[in-house]
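Worksheet: one structure, shown below.
Missing here: one protein chain of the complex. Every other protein chain is in place.
Up next, subunit A:
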């Protein structure tokens, strides 16, 4: 199997979108382009409203990713767990597809006897450790998220600590929405380390609208731009296509 990069969008938000396209549709679009969308809902003391919760689950489901709703305090542990889980899920999808090609169309991992499953799992583990990973982090800075930003920053440092312990390479980019002049604003370009965030985060201002859908759409094109650019340079880059479990 040739190794490519896994591409993920990590959306960190605390509620419902209220501007632009349906984020669930945008997540489905991302998935079609081989980008997994994961969502973390951050709570204050109180619980999140029903609509917000439904949207969070919906985005992750149609984006082929993982969603989790947590209190701000547990954010660090959750961010790294969600990213890893989505990674394993995607890789398992890839391995499952390979298995189907070898063993026939209706065979999946669960149809193998437990003894054989272990060997497949080792392959998934190995891939998870060595695969190249690109995570585009999309942070909601509207309204009530403002107070949670220091925690988000901590959680992102923690994520870079976890992922950089892997053998494979990582690249992160950070976007916030709403931006100063548009729906979404790039605050950090592709980099292997998230430490640069500490200088950017205090300067962030928050706006009123929550354009989650447009933000997702923009994020997607950012992957594509980079991809076409890299294609020009290197000529061949393969990406894992997301598949459902």
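By definition in this document, a residue touches a chain if its C-beta (ideal position, glycine included) is under 8 Å from a C-beta of that chain, and two chains touch if they have at least 3 such contacts; residues count from 1.
Keep this in mind: contacts and distances are computed from a predicted model.
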Protein that the absent chain corresponds to, by UniProt name, given "Serine/threonine-protein kinase", "Sulfite dehydrogenase (Cytochrome) subunit SorB", "Branched-chain amino acid ABC transporter permease" or "Nitrile hydratase beta subunit domain-containing protein": "Serine/threonine-protein kinase"
Contact with the hidden chain (one of A:13, A:62, A:76 or A:142): A:76
Residue among A:36, A:67, A:141 or A:210 touching the omitted chain: A:67
Hidden partner chain, touching residue among A:33, A:162, A:191 or A:206: A:162
Contact set of subunit A toward the excluded chain (per top definition): 66-68, 76-77, 88, 92, 109-110, 113-115, 117-118, 120-122, 124-125, 129, 158, 161-167
